[in-house]
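Heads up, one of the protein chains got dropped from this complex, but the rest are sitting where they should.
Chain IDs A, B and C follow the sequence of writing; residue 1 opens each chain.
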Amino acid sequence: MDPTTLSPFALLAALFITVLAAFIGYEVVSKVPTMLHTPLMSGANAVHGVIVVGAMLVAATSDGPLRIALALLAVILGTINVVGGFVVTDRMLEMFKKRPGERG
Amino acid sequence: MDPTTLSPFALLAALFITVLAAFIGYEVVSKVPTMLHTPLMSGANAVHGVIVVGAMLVAATSDGPLRIALALLAVILGTINVVGGFVVTDRMLEMFKKRPGERG
Amino acid sequence: MTDLNGWQIATFFVWLIGSVTFILALKFLASPKTARVGNLLGAAGMALVILWTFFTYDLAQPGSEPGMLENWWIIVVGGAIGSVAGVLGARRVPMTAMPQMVAIFNGAGGGAAAVVALAEFLEFAGHGEGLLPLPFVIATLAGGIIGSVALTGSIVAFGKLQGIVAARPVMLPGQQIITGALFLAMLAIAVYIAAFENSIPLFLLFVALALVAGVVLTMPIGGADMPVVVSLLNSYTGIAVAASGFVLSNYALLIAGTLVGASGAILTQLMTKAMNRSLVNVLFAGFGTGGDVAGGEEGEESLKEINAEDAAVLMAYGKRVIIVPGYGMAVAQAQGPVRELMDLLVSKGVDVQFAIHPVAGRMPGHMNVLLAEANVPYDRLQEMDEINDDFADTDVALVIGANNVVNPVAREAGSPISGMPILNVDQAQHVIVLKRGRGAGFAGIPNPLFSLEKTSMLFGNAKETVESLVQGVKTA
Partner (left out) sequence: MTDLNGWQIATFFVWLIGSVTFILALKFLASPKTARVGNLLGAAGMALVILWTFFTYDLAQPGSEPGMLENWWIIVVGGAIGSVAGVLGARRVPMTAMPQMVAIFNGAGGGAAAVVALAEFLEFAGHGEGLLPLPFVIATLAGGIIGSVALTGSIVAFGKLQGIVAARPVMLPGQQIITGALFLAMLAIAVYIAAFENSIPLFLLFVALALVAGVVLTMPIGGADMPVVVSLLNSYTGIAVAASGFVLSNYALLIAGTLVGASGAILTQLMTKAMNRSLVNVLFAGFGTGGDVAGGEEGEESLKEINAEDAAVLMAYGKRVIIVPGYGMAVAQAQGPVRELMDLLVSKGVDVQFAIHPVAGRMPGHMNVLLAEANVPYDRLQEMDEINDDFADTDVALVIGANNVVNPVAREAGSPISGMPILNVDQAQHVIVLKRGRGAGFAGIPNPLFSLEKTSMLFGNAKETVESLVQGVKTA
């Protein structure tokens, strides 16, 4: 979207959404047990991999070698973040799954 | 505001805000101890007293006896809600305040 | 929408600040240490939003002259009346009547939301040709129906709690058919209004039916369950307010209403859980009847009475006494004498604790509030789970106006309170029960605890009987 057309109303709506989302981010993780700190960090890391969507939008409007190169770089980096993030988190969590009913 | 001018974008922004606010409402009270159920109910009751602002907006644009009567009614009801709500909650909570350092 | 003036932009920021204070208010209210600050913070944010709206309304309208709200007298007059009524109500209400008061305030909010929805519909319906935009119509319909149900439902709840309306479940003949028909009619009207004609008379009919529905839905629920109903209606009002916020494009209303709608729903769940019930069970099972329903007189002959002097001696020479307060202590306002009794016993070297059942009384935390009012130190109040194992080592369990929360039939299947966790009063050496008469409790369920060998009854209004216990301990 052309940023020069961003209306004041759209900016204000984005502000409300940001503030509310920040509250949710705070509330949702504030009781996490120590054991899950790392998987949670890793999962959150995967979530911000959504930046790959931003990279795609940049790619869509790119012309000229510089912008195409940048877009390609952004897509690669974003994909590494999102794919690697979810996979590695799942691997960590796999370790926790066998708990109940298993005694040595 | 004239509802007929509500843009699709404004509606969608309101939808996002609603969903996020609902999450916050859920998260914020989900760990409340039994002891505080009633004060919390009462405090939440006071918060929805913000409807008085809606009543004021209706009053502002009212003409004709019917709409003025409705506006007056709405303002009275909304004020009862908001004023009574906060005062009664405070009264309930006053009871809890003397806890620490007081032994029989 | 795209060309906001400076005042309008500032208004968004005021809404944002207000919304943040509301969120923090609820958050702080959920923790004992911060609850009071939370309430004050919410009130401050509310004052900001209200005053800002009052003084800047005209400024925030594009192209209008600076000045105050046009019909400012409506707001001043209405605000004055409402404030006086609200403050008087809130200040005068006795502690035992808190749930009623919350019900009334909630009803007022629901009513206001319904009126706002109605007024908005009246203003825009029928002006242009074509239909009003669907989102607008849906939101006004939602505000109208939900606000109206909250209004009349809260009034019924108030009546039942206050004893004006019969506390027992009142079923209309053909209750389900009537309810069904009401909702079908409202649905049909809503569809017609939204899709075919923005008819004002039909909207009025719609609201009228919703007012009836609020009564019809609440009457069949017993008085003992009213606090849960009030919490649910509180959540409804929140949703109605959110709908108004949507109609008026006002984010303060939208957010505050949604917050309360969501948190009220959770709170209702938590409250039913504390009673070991489900919401469906509360709303439709017709439980929580008055004591005059079931055969409360059963086992009457086998009740053993005791006089105050003997009871006092039993406690004064015991090592540990657990006091179990219930709704009767609240009704009799006996918390002052109870505290005196505790002091005396403690001074005689008795270990005195209070066992607080989560749903003793008529609202959660009822007993904590009352005993704190009487300055009973907080560390003597024990939650059910903490103290339940201690009854076995206890000389005397003194039950002051509690019934359901100590009823051992909850441990068996097939009774309406089956599965509710109870205080293990029957494990104490001696049980002394203070109540007025031989009838069963609020829920009308006979209590076998009263006819146990180890149980003695001390009949009378709790305030007087506790006072005579105090005398007894003094002379013991």
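Some observations on this one:
The criterion applied here is as follows: a contact is a pair of C-beta atoms (placed from the backbone, for glycine too) under 8 Å apart; a residue touches a chain by one contact, two chains touch by 3 or more.
As the structure is a computational prediction, the values presented were derived from the model and not from experiment.
One chain of the complex is left out; on chain A, the residues touching it are 1-7, 10-11, 14, 17-18, 21-26, 28-62, 66-68, 70-100, 102-104. In the full complex, chain B touches the hidden chain at residues 7-9, 12, 15-16, 19-20, 23, 27.
The criterion applied here is as follows: only the chains that are shown with their structure count from here on.
Ranked by C-beta contact pairs, the top interface belongs to chains B-C. Work out the mean CA point of chain A and of chain B, and you get 34 Å between them. In terms of their C-alpha centroids, the spacing between chain B and chain C amounts to 16 Å. In chain C, the positions touching at least two other chains are 1, 19, 23, 27, 251, 255. Within chain B, the positions touching two or more other chains are listed as 10, 17, 21, 23-24, 28, 31.
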